[in-house]
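All protein chains but one are shown in place.
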Amino acid sequence: MSTKNNEMTIRPNGALQILSKQEANQLCDHSDTGLNDLLRRCSLAVLNTGNNIDCGEKLLEMHPDFDIKVQSRGRGIELIICNPPESAFIDGEMLEGLREHLFAVVRDLVYVRNNITDSGLFDLNDSAGITNAVFHILRNAEVLRTNEEPNLVACWGGHAISRREYEYSRHVGIALGERRLNICTGCGPGVMKGPMRGAEAGHHNQRFTNRRYIGLSEPGIIAAEAPNTVVNELVILPDIEKRLEAFVRLAHGIIIFPGGPGTLEELLYILSILLDPKNTQHPYPLVLTGDKGCANYFEEVKYFISQTLGQTALDRLNIQLDNPDDVASFMKQQMQVIKKDRIQTSDAYYFNWQIHIEADLQKTFEPTHQSMRALNLTKAQPAHLLASQLRCAFSGIVAGNVKAEGLRAVAQHGPFELCGDPEIMAALERLLNFMIEQKRMKIDAENYIPSYRILKTTQ
Amino acid sequence: MSTKNNEMTIRPNGALQILSKQEANQLCDHSDTGLNDLLRRCSLAVLNTGNNIDCGEKLLEMHPDFDIKVQSRGRGIELIICNPPESAFIDGEMLEGLREHLFAVVRDLVYVRNNITDSGLFDLNDSAGITNAVFHILRNAEVLRTNEEPNLVACWGGHAISRREYEYSRHVGIALGERRLNICTGCGPGVMKGPMRGAEAGHHNQRFTNRRYIGLSEPGIIAAEAPNTVVNELVILPDIEKRLEAFVRLAHGIIIFPGGPGTLEELLYILSILLDPKNTQHPYPLVLTGDKGCANYFEEVKYFISQTLGQTALDRLNIQLDNPDDVASFMKQQMQVIKKDRIQTSDAYYFNWQIHIEADLQKTFEPTHQSMRALNLTKAQPAHLLASQLRCAFSGIVAGNVKAEGLRAVAQHGPFELCGDPEIMAALERLLNFMIEQKRMKIDAENYIPSYRILKTTQ
Amino acid sequence: MSTKNNEMTIRPNGALQILSKQEANQLCDHSDTGLNDLLRRCSLAVLNTGNNIDCGEKLLEMHPDFDIKVQSRGRGIELIICNPPESAFIDGEMLEGLREHLFAVVRDLVYVRNNITDSGLFDLNDSAGITNAVFHILRNAEVLRTNEEPNLVACWGGHAISRREYEYSRHVGIALGERRLNICTGCGPGVMKGPMRGAEAGHHNQRFTNRRYIGLSEPGIIAAEAPNTVVNELVILPDIEKRLEAFVRLAHGIIIFPGGPGTLEELLYILSILLDPKNTQHPYPLVLTGDKGCANYFEEVKYFISQTLGQTALDRLNIQLDNPDDVASFMKQQMQVIKKDRIQTSDAYYFNWQIHIEADLQKTFEPTHQSMRALNLTKAQPAHLLASQLRCAFSGIVAGNVKAEGLRAVAQHGPFELCGDPEIMAALERLLNFMIEQKRMKIDAENYIPSYRILKTTQ
Partner (left out) sequence: MSTKNNEMTIRPNGALQILSKQEANQLCDHSDTGLNDLLRRCSLAVLNTGNNIDCGEKLLEMHPDFDIKVQSRGRGIELIICNPPESAFIDGEMLEGLREHLFAVVRDLVYVRNNITDSGLFDLNDSAGITNAVFHILRNAEVLRTNEEPNLVACWGGHAISRREYEYSRHVGIALGERRLNICTGCGPGVMKGPMRGAEAGHHNQRFTNRRYIGLSEPGIIAAEAPNTVVNELVILPDIEKRLEAFVRLAHGIIIFPGGPGTLEELLYILSILLDPKNTQHPYPLVLTGDKGCANYFEEVKYFISQTLGQTALDRLNIQLDNPDDVASFMKQQMQVIKKDRIQTSDAYYFNWQIHIEADLQKTFEPTHQSMRALNLTKAQPAHLLASQLRCAFSGIVAGNVKAEGLRAVAQHGPFELCGDPEIMAALERLLNFMIEQKRMKIDAENYIPSYRILKTTQ
C-alpha cells in the first residue's frame, strides 16, 4: 500500500559542474524565491524523454513522488533523486546522456537566476541587454566555441510528425553529417530528433568526432519536448524569446521541416528578422524542405505567406522538395559565405552579433485573451512587423493547445480570439484548418478542439 | 562518347599505414605473384558499399576502367585510384570511412602475403599453426586490445533480410550499445549492419566513446558483402575458415539472427565447436533471436537441428523471441562469466586461446561436385563431426548461389549433389525449401534455381 | 632614432576565452573605470617573465611604448600588442605559454570587475562573502576540478634564492611529480619555479599527463613575480589576501622553503589559521624544508616562533632537512588523510570549505605608517591572533621593500615603525637581521636599507 521510497544519488561523470554551498542551497529551496520547484519540473521532463506527453502538468501528476535534492561534496556535486521514471535507466544505471542533461538543467537554472536575473548586470528591458544576456547564458553553457568555422545548422519543425516525415528529416541529417555540419534543434522528438540521429550516422561515416547536437529548450516547453538522448549539449534558456534569439545568433543557417503552429511561429520569427530593412544585406541561409508527401503542405504555407507578407517574404522561402543532398550541399556552401561575411564585418563565428532583432521579437509575449485580441494583424505596417504580430498569434495558439497557463485560460474563458484584415484572417483560418486536417495541432490530435477563434472583421 | 579518365589520389587521414618500397611494389605488381589483382577486386568492393550486388564478377564487369596503384612517399602511403564508383564520394571527397577501409585492405593483403604465406613462420597445415596465423593477422590489424574487459559480441545472420528484421536487429544493437557492448559482424548489409547502426546510437546515448564496430571479411565474400560504413575496424582474413575462427576467438559471445544458408553454415560451425567434447566446460554465450515474425523460422531451425544433431545440440540453441533488452542483458551478464573464466584459465581477454577448434573446421573446404558428394552426412559419427560436415554442405550451397567459382561449377555440371542418412536428407530438404519460400537464398531471390540436389538415398 | 611601432596580433590557440563586445570595450577603456591600465601592467609583467625586476613601476618605465588592445572577432578574441618585450618571442612567434598567461589575465580582470566587484552578488565585507568570491574566481578560471583526488601541494618560499636552494626545490619537485602530485605556487622565479620544473620532469618520468602547475598571482605582485613559463594554469586574484585564501582552500598541503619576509608573511598566515581553535581538528599537512645549508635558517625561524607564538606553534612546524623523498612521501600519505576527512565532512576535494579563516586574515591590510604602528604585537591575545598581527608586520616590510606604494611611503616618511612586547620585538629584530645578512630581503640585496624600524618599547 505504501510506496517504498526509491532514492538514488547521481554524480556527473567527468563533467565540470561545480556549485558553491549557496547555489546548492538555492536548488534545494522549496520557497517561492528558491529554485527547487523549477528544478523538479525540468528534471522530471528530462528523465521522461522518449515518452510523449506534451503537457508538463500531466507529467507532474503522473509522478507525485518525484523529488530532487542537490548537494555539493566530495568529488563534486551530487543529485539525490527520489522515484525517477524507470525509462531513464538501463539495468539500474541512469543513461549517461540523461545524466548530462540533468546537470545542464542545474547549471542553467543557477546561472540564469544569479547572474542574469539577480545580478543587475543586464538591463532586460533593453534590446542590447537581452542580447547580452543570451550571449552570457550560451557562454556559460560552453556552447560558444572559438577556433571552429561556421558549421551549425538549426533544424526547426514539428515534434508530432509521421514516420515518413521523420525518416526524411533523418536523411537530411545524414547528408548534413556527411558534410561535417553540426545540428541544433529545439531538442524534443520528431524533427528535433531525426536530423540529429541522421547527423550522428553521417558524422560516424566521416569519422567526424567534433560532433555537436545542441538542444535549446526553456522551462515552459521542456516537458512537452523532452531533450532526446542524441542531444549532447543542452541549454535551458529562461523563456521562448531568448531561446529563439539563441537559435538565430548561434546557428549559421536554418532548415525548416513541416510542422504545426509552433513551426509557423518559428518561420514567422525568422521571416520577421530577415525582412527587417536593417538586415537586408545580412547573409542568412534559410531552407524549407520535406519529402514528396509534403508538397501540398508547402503550397499552403506559400499561399499563407503570399496573402499576408507578400512577394518579398515569398522570395525568402527557399523550398526544396525531397532532396537531402541538395539541401545539405546548399548549407555547406553557404557556410563559406557566412565565413567571409564574419571576417569582413569583424564578427565572431560563434555568435552572430550583427543581425538585428527588433525589441518586440525579444520581449516575452504572454498570450492572454486580451493580448491575443490586441494583436495588430493588419497590413498597415511594414511586412517584418506584421510577421512579428503573426508570430505572436501562433505562439498563443501553441499555448492554448499545450501549455499549462494557456490551457487553463482557454478552459476558463473559451478560445482566444484573433481579429484583423479580412484577407489575413482568411489566410490564417485556411492554414489552421489545413493543419487540423493534417493532425499537426498536437500529439493527441484525434479530438482536437481549437484553442482559438478567428474573427472575420476587425471590431 | 569516350570516357575521360577519372584519377584521384587518396592518403590515409591520420592513419598509420606505412609501407616499404618493396611492399608498395608488390601491390602494383599485375603478375600472378603480385597483389594488384586482389587489391583491385577488394578495393572496388569496398568502394561499392551500399550497392547491393552479391557477385564479385558482375561488379568487375560493371567497372572495367577501375584501377588502383600504390605509392609510398612524402607523409606516407598514397593510393592512386582510377574511375572509382561515384557513390563513394560526398561533394567530390571520398567518405572517410571508406578511405579507412581501403587502407585496411592494403594492410591485410600485404601482411598476409609476406608474413603469413611467404615467411615460413607458420605451418598452415597444422591446427596450432593456423590459430597462430589468425592471431598474428588480428594483432597486426590492431584489433586485439589489452586493458579491455570482455565486451565484444559477434552478430551473425542474413544480409538479405526484410525491413522488419533489419529494424529488430537494430533494436538489439541499441540495447547492446546502451550496455556498452561492442559489435563484430561479417560487415555487409542487413544483419551485418543493423546491430552496428543500433549500437552506434546506443553508445552515443551512453556517451561511450570506445566504440568498436569490427568487420571481418575475406577476399571471396567482400564483393557480396561490402563493409558497411559503420565498420570502423576492418580485417580481411585470407579465407572463410580463418574468418570464422577469428570470429570465435575474438568475440566473447555470438548472437545469430535469421538468415539463409550462409547463416546456417555459421550456426553449424559454432555448434560443431560447442558440441566438441573438449569444449564441454568452456563458457561461450550463444543466442538466436529475431522479431515476432520469425517464430516459424526458428521452429524450422529447431526441427532441423533436432532431426540431425539431436537433443544436446538443441539445448545449446538459446532462442529468445522479440526481446532486445533480454538478449542484451543476458550477454552483459555472460561477459562476467567469461571474465572469470579467462582469469582462472590465465587466458587473454582479447583472444580466446582455450577453445578447441577441430582441424577439419580450420581447413579450407573447396566445394566441388566431388567434395560435396563426398560429405559424410550420416549419424555414424559424433554430433560435432556431423555438424562440421553439414556446415560444409551449406558452405557449398552458398558457393553455388553467389560465389564465382561455385556459380561456374554449377553452370557447367549442374547442381551439387548431396547424399546421406534419409532423415538428415529429409530435414535438410525441408529446411532449404522453407528458405527458398522465405526468399532467403540470395538477394535477387525471385527466380531462384537451386544450386544443389538432395539425393534421398546414400548411393 | 625613432622607434618603429612594432604591433602584433595574438589569438588564443585553442583556448576558450570569449568576450562580449562590452567586455572587450572595458579592456580598451583608458578611463579610471576602464580596465586598460590594469591590463597593460599585468600583460607587460607576464611578457617580461624570466627578467628579474621586482618593481612594476620600473618595468613600465622601461617599456614606455608598450600598449595593448582587445578585440572580439572572427574565431574569437584578439589582442593587439604594441612593442612587447623581445624575450617573449621565439623566432618572431610568441611563446605559447606566455600567450596562455596573457589570456588568463584578460579572463580574470574582466570576471573580477564585472562579476565580483560590480555585480552586487558578493558582500565583500563579510567573511563568507569573501570566501564565496574566491570560490567563484577559481571556478571561473576552471582550476576547480571535479573527479580528481586530493593531489595539490602548494609550495611557498623565496623568489630570490641561491642556485643551491633552487636545485633543492627542484629535487623536491621531482619527488612530488614522481608521486603524481601537482604543484601550486605564487608563480614567479626561485622557489615558485623550482618545484614546478622538477615536477614536470617527475611527471614525465611517470608518464603522468594530468600535470598541473598552478600559479596564483595578484596585480600588485605580478610585476615582481612574473609567472614562470612552467605555469600552465594562471589565476590573477584581486588582492594578496584573496590570493592567500585561494592557496589554502585550493591546495591540500603546503611546503615552505626558505625565503625572506614574504615567506614569513606566508608562514604566519597559515600558522594563524592552523592555531585557530576552530581548526584544531582539521587535517592540513605543512612541511618546512630546505637543503643542508639551510639548517641555521630553520633554527632562526624556530627561535622566532618559540619566542613569539610559543610551543604549540613550534609543534606545527614540521621541519625536514635535506630529504626530498621523505617530504614527498609524507605529502602523498597525507593526501589519503585529507581524502577521508573530506568524505567524512562531506566537503569537496577541489575546494576546502571547512577550514576557518578569521575575518582579519581576509581583509586587505594596507601598510601605512599608521597601520603598521597600530599593530598589536603583544602576547595579551591568543596565539593565532598574534600570528595574524605579525603577518601584517611582515606584509608591510615586503611592501616597503618592493611594492610601489610602500616604496613611496617609506621614501616620504622614513621607515615603518613597529612596536610591541620587548621579547617579540627582540625576536623580530634578530630574525630580520639574519635575513639581511643572508641577503633574503630583495633581489638587488647588496645595499639594502631597511624599510622598517623596531621600537623596543611599546609607547
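The letters A, B and C name the chains in turn, as written, and every chain counts its residues from 1.
The criterion applied here is as follows: a contact is a pair of C-beta atoms (placed from the backbone, for glycine too) under 8 Å apart; a residue touches a chain by one contact, two chains touch by 3 or more.
None of these values were measured; they are calculated from a predicted model.
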Chains shown that the absent chain touches, full complex: B, C
Of B:Y349, B:F394, B:F416 or B:Y452, the residue in touch with the unshown chain: B:Y349
Residue in contact with the excluded chain [from B:G92, B:G120 or B:P277]: B:G120
Among C:L95, C:L124, C:V337 or C:A404, residue touching the chain not depicted: C:L95
Residue ranges of subunit B at the interface with the undisplayed chain: 12, 14-18, 20-22, 71-77, 114-115, 118-121, 132, 135-136, 139, 142, 144-149, 342-343, 346-351, 353
Interface with the undisplayed chain - residues on subunit C: 13, 90-91, 95-97, 100, 178-179, 197, 200-201, 204-208, 229-230, 232, 329, 332
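What we mean here is this: only the chains that are shown with their structure count from here on.
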Chain contact graph, described as a line, ring, star, complete graph or other shape: line
Label of the chain whose CA centroid is most distant from the centroid of subunit B: C
Chains most often in contact, by C-beta pairs: A-C
Interface sides of subunit A and subunit C: same vs different residues, half threshold: same
CA centroid of subunit B to CA centroid of subunit C, Å: 64
Subunit A-subunit B separation of Cα centroids, rounded to whole Å: 45
Centroid spacing, where centroids are CA-atom means, of subunit A and subunit C in whole angstrom: 47
Junction residues of subunit B, two or more chains touched: none
